[in-house]
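For this depiction, one protein chain was excluded, whereas all remaining protein chains were kept in their positions.
For subunit A:
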Amino acid sequence: MFLSLIAYAAILLFLGLSAYKAYQFSKLPLHGRMELYPVPKEKGFEHGGSFYEEISWWKKPREVSHVREIVEMFKEIVFIKTLFENQRPFWWLSYALHLGIYFIFVWTFLLVAGAVSMLNGIVVAANTTSIWGLLLFYLTYITGIIGLVLVALGSGLLVLRRMFDSTLKKYTTPQEYFNLLLLFAAVVTGIITWSSDFTFGTAREVTAGIITFTPFAANGLLVLHVILVGIMLIYIPLSKMSHYVGKYFTFHTVLWDNSPNLRGSAVEQKVKAATSYRPTTTWSAPHIQAPSSTKK
């Protein structure tokens, strides 16, 4: 029961806090344009150009390719393309960690799917006659092993790299080591906990117990693992490890947002609202005349 509560609370808080963070960013006021080329959605300007290469650009129909934008986004999310292109040695470690996290996500879903199947009488094992059970068994097995190994290697090696790289060492705060070590500890306790059965049969049974609030025997290590995972899930959206939220905004609303403020456009409405806002705080230098302090 206790572990179930931790698991549910951690997942809900992870999702809730991440969504709240995204909501906070989305509510920030309209900012000045800060695009940086190449902007992938610029259709017809694949060389890194923009609609500003056209004469009287405001008279031309604006062609935007969301497909290219999505493809670029996909490359960034799935492969961390920018890091791959600009700093390959670091990419290997960072990508191991991130790819491992993706695998663990999939593995967790498969564990839940396996547990639900099991509760419905489907045998999830290597010798089952059910194709679904067989599929779940092997997929869980493969994704779990890959995920756990990659996250452990990625987080562990990133800690070592930060400790022994003379440059990174100077810029890494104790908190940043803590972040990586928390991931490492969460995953290593998992590896030890499930080491008795790397086909994850035990993990599936524990998952079934957790999702149905059924009490089950849990040793100290399992309790520690669940607690660590719980802390990690709650801590991630509160820390800068929530860059999965931030990165959406840095690309979509800052670097790739080049929508001009044309007459009758949605941007114009936002500009109208933004320019009528009177800030409550004012700058103090002598050359700046204090605007009205009344808030809209």
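Operating definition for what follows: contacts are C-beta pairs under 8 Å (C-beta built on N, C-alpha and C of every residue); 3 or more make two chains touch, one makes a residue touch a chain; residues count from 1.
Throughout what follows, contacts and distances are computed from a predicted model.
Participant: Tell me the UniProt name of the left-out chain, picking from "Cytochrome c553", "Succinate dehydrogenase/fumarate reductase iron-sulfur subunit", "Tripartite tricarboxylate transporter substrate binding protein" or "Ferredoxin".
Facilitator: Its UniProt record gives the name "Succinate dehydrogenase/fumarate reductase iron-sulfur subunit".
Participant: Where the complex has a chain not shown, which of A:4, A:18 or A:50 is the residue touching it?
Facilitator: Touches the omitted chain: A:50.
Participant: Which parts of subunit A are in contact with the chain that was left out?
Facilitator: Within subunit A, the residues touching the omitted chain are 25, 28-39, 42, 45, 47-58, 76, 80, 82-83, 85-87, 90, 94, 166-168, 170-176, 178, 240, 243, 246-247, 249-251, 253-255, 258, 260-261, 263, 267-268, 271-272, 274-275, 277, 279-288.
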